[in-house]
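Below are the structure tokens for one structure; questions will follow.
A single protein chain has been omitted from the complex, and every remaining protein chain is retained in its original position.
Presenting chain A:
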Amino acid sequence: MLGDEAFRLAKEAKDIAADHIPAYNEEQVRLVTQETRYLWTRIEEMIASLNTAVANQQRSGSSQTQLGSSQPHGTPGQQQPSQSQAANTQQSAAQAEIENTNAQTALYFLTLNRNKRCLLAYHHRRAQFLRSLLWTLHLASSMIPASLSLRLSPEEQNYARDYARLNSNYRDAVENQLCPSDSLNWAADGELPPRDLFIEVRVVKDCGEIVTENGVVNLQAGTQHYLHRSDVEHLVTIGYLEHINPS
């Protein structure tokens, strides 16, 4: 049915949850764009036929109606002049035909716009998901887990990369402006204010050795450490370390 394909797309956009995204539905997007293109050619045909019909009518009933031949352009409205009370039956039939086509054009036109809206909404929602995912990975687009990146379209992977670049440009610019000699610790958790200076962490994945202010620490999987929050916070954010007993 008309508009069903777009509806499916919109429904899929709605299914996106905080931690789950369905695979990019290229097939469905293609179907919708195809339908849209088809409807557009139909509209063009109809407008053309409408124009000839109006022209014919004007020729036959010269003084009868004043349908501007430019009227059914682009915006197929219902602006049928009220004085179109045809005198003979042939003319009223032609008139009905015109009204019919007009209504159909209007319907198609609305469907076109709806299709476009659904497409936009679908892509917008997915981009939104990607953005919040990137923030949690503190903008390392290469850190997107393989299970997720499989579900993204090539375009979306580009988008993720570009977004990350845009954002880090901004961060660098701000740091240069506000604290040229220091860093703002962008990698740290943005949601919760820091409570303790030191935190106890358990290593989930091997991180190798890191250099802290007080020396080198070897972060082997399974070990536990008591460290400066700012030294290891970025590792906690991306899930290499686990924060034990956060207060």
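Some points to look at:
The rule is simple: contacts are C-beta pairs under 8 Å (C-beta built on N, C-alpha and C of every residue); 3 or more make two chains touch, one makes a residue touch a chain; residues count from 1.
Here is the rule we use: contacts and distances are computed from a predicted model.
The listed choices are "Centromere protein M", "Mediator of RNA polymerase II transcription subunit 4", "Actin-related protein 5" or "DNA replication complex GINS protein SLD5"; the UniProt protein name belonging to the chain that is not shown reads "DNA replication complex GINS protein SLD5".
Of the candidate positions A:Q91, A:S149 or A:S230, contact with the unshown chain belongs to A:S230.
When you scan A:D15, A:D162 or A:D206 for touch with the missing chain, the hit is A:D162. Only one of A:A94, A:L112, A:I144 or A:V232 touches the absent chain when the whole complex is considered: A:L112. Contact between chain A and the unshown chain involves residues 29, 32-33, 36-37, 40, 74-75, 112-113, 116, 119-120, 123-124, 127, 131, 153, 155-156, 158-159, 162-163, 166-167, 169-170, 173-174, 177-179, 181-182, 184-186, 188, 190, 193-194, 197, 229-230.
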